[in-house]
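A single protein chain has been omitted from the complex, and every remaining protein chain is retained in its original position.
Take a look at subunit A:
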Amino acid sequence: MTRVVVVGAGPAGLSAAATALGAGARVTLIEAAEQPGGQYHRAPVAEFGAGRPEALQHGWRDFAARRDFVLSHPRCRFLPDTSVWALEDPDAAAPAGRPTGPTTGPTTGLVADPGRRRTDRPTHLDVAAPHDPTGPGSTAVRVPVVHVLTGPADGAGRRRQAIEADALVLAVGAHDTMLPFPGWELPGVVTAGAAQALVKGERVAIGDAVVVAGTGPFLLPVAATLLGAGSTLRQVLEANRPGRLAAGWGSRPWQLAGQAGKLPELAEYAATLARHRVPVLLGRTVVAARGDGRVEEVVTARLRPDWSVLPGTERTVAVDAVCVGHGFTPQLELPVAAGCALRTEPDGRSFVAVDADLRTSRPGVYAVGELTGIAGAPAARAEGALAGWLAAGGPDRPAVRALRRRVAAGRRFAARLAAAHPIGAAWPGWLRDDTVVCRCEEVCVGALREAADQDPRVSKLGTRAGMGPCQARICGPTVAALRSFEAARRPDDGARGASPYHRPLAQPIRLGELAASAEPDAEPPEPVPDKENP
């Protein structure tokens, strides 16, 4: 029986688990949160005693049915509160005198600072095999072993396990991209996703007088959610101008047919904003936040198509919170750790390279959802469903071909989204020398500009940008963009160079947890006990 491990239980991962179960596989579904849903279906936990948990959700009935099918399935093991901290290549030779462990695992220094040795490439990246025509049943190249920690987030003494699989479906999603601006480190300045998550999961409104700014359709649900929480929306600002939005969204509208559900949903948000008379301004954004110890006002400005500021258009708006999102950044550390090749969009953004069946360059490893491109929940569900079925060795059927068409439609939707809501290349013009870029280490623009001519590694060590607890998740792509803005554009060497996504430890693990021996997989894949395993 094929063992499929799915990482992430959002729309993509849950669909993957459902179809993998349908195809007869044994499924382990790993989720960092306490319950499935991901960001899209984030809901208060059961302790809130919500009588109508569906009130804030779109497509809740379908989601709940899929969730119940997966979680109650006898062949499914659901691991909530579980973080994947490393992927280990089972075919990589262990160095002499060292027990087999994660490829770039717990050797000296790495635990305290995984970022320092990011140039230490996992060996399997250099021997990345071509697509495996025999599918996941092949034993030629084994899929990575999944190392997990189960227990309260960032706790000490979580349960450590190593899970083996025949196929791995990565569905870990994305987080908000947020470009820095002066004052963005002030409390009260949050990502659009944070504002959404706080309302949906915590029932907390981040502020009473709020500006939502950035680019992309996600700003609309965030604004609508805040209205529902009783906040006053001072303004919603889309940085791209009407011409750009029309060019991206307006042409070839029949291509949008595959995204049924997404467009009515967006129209509903727009109607909500209109009903509350929220000013929605195009071609304008927040270029600075000010306040004493927390945000008290923002400076907005008109932007040219390249996002340079039109002088004289600056306006001040009093706020107690500002929510900003400039699209999404896929969480690439696990795909990179698995040895999956990345692809780079013309605008410089990286995603996992997949074929029409969501296979990555690493045999037996699939990537779905926002990892492959930003296209929203319907596309993520289609990708998950296709990958889960194929990962389980499911046969080709008309339904599978229909899924392929939905996946292809999702690709076109992602391309449109990217075309309509690009990040203008001139955004670094907002920055001042004293603007924080690396939030963890409080590294400012001035220091990075001075180091722009240095080798990236030298610059990193000198400025410490990207070396704090977030391990460059927030500032990595920004620092790279700033460097190319300051210096001549360097050729992109993808995952092989100093990739901002290479994190040998995908999540923090404490030394005590590392020292404790891993428990054997709680559900042995074979009925015969493994006598070799202590």
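Throughout what follows, a contact is a pair of C-beta atoms (placed from the backbone, for glycine too) under 8 Å apart; a residue touches a chain by one contact, two chains touch by 3 or more; residues count from 1.
Simple rule for what comes next: contacts and distances are computed from a predicted model.
Novice: Of the candidate names "1,2-phenylacetyl-CoA epoxidase subunit A", "C-type cytochrome biogenesis protein CcsB", "Carbon monoxide dehydrogenase" or "(2Fe-2S)-binding protein", which one corresponds to the UniProt protein name of the undepicted chain?
Specialist: Options "1,2-phenylacetyl-CoA epoxidase subunit A", "C-type cytochrome biogenesis protein CcsB", "Carbon monoxide dehydrogenase" or "(2Fe-2S)-binding protein" narrow down to "(2Fe-2S)-binding protein" for the missing chain.
Novice: For the chain that's not shown, point to the residue among A:L14, A:V27 or A:V189 touching it.
Specialist: In the full complex, the listed residue that touches the missing chain is A:V189.
Novice: Using the document's definition of touch, tell me which of A:A156, A:L310, A:A356 or A:A516 contacts the absent chain.
Specialist: In the complete complex, the chain left out is touched by residue A:A156.
Novice: Given that one chain is not shown, which residue among A:E164, A:D208 or A:E450 touches it?
Specialist: Per the contact definition at the top, the residue touching the missing chain is A:D208.
Novice: Among A:E34, A:D68 or A:E268, which residue is in contact with the omitted chain in the full complex?
Specialist: Residue touching the absent chain, from the options given: A:E34.
Novice: Using the document's definition of touch, tell me which of A:G49, A:P74, A:P346 or A:P398 contacts the absent chain.
Specialist: Result: among the candidates, A:G49 touches the missing chain.
Novice: Considering the whole complex, not just the chains shown, which residues of subunit A touch the missing one?
Specialist: 32-34, 39, 44-53, 55-56, 111-113, 115-116, 152-156, 175-176, 185, 187-191, 193-199, 201-208, 228-230, 293-294, 320-321, 331, 439-440, 442, 467-470, 473-474, 508-512, 514
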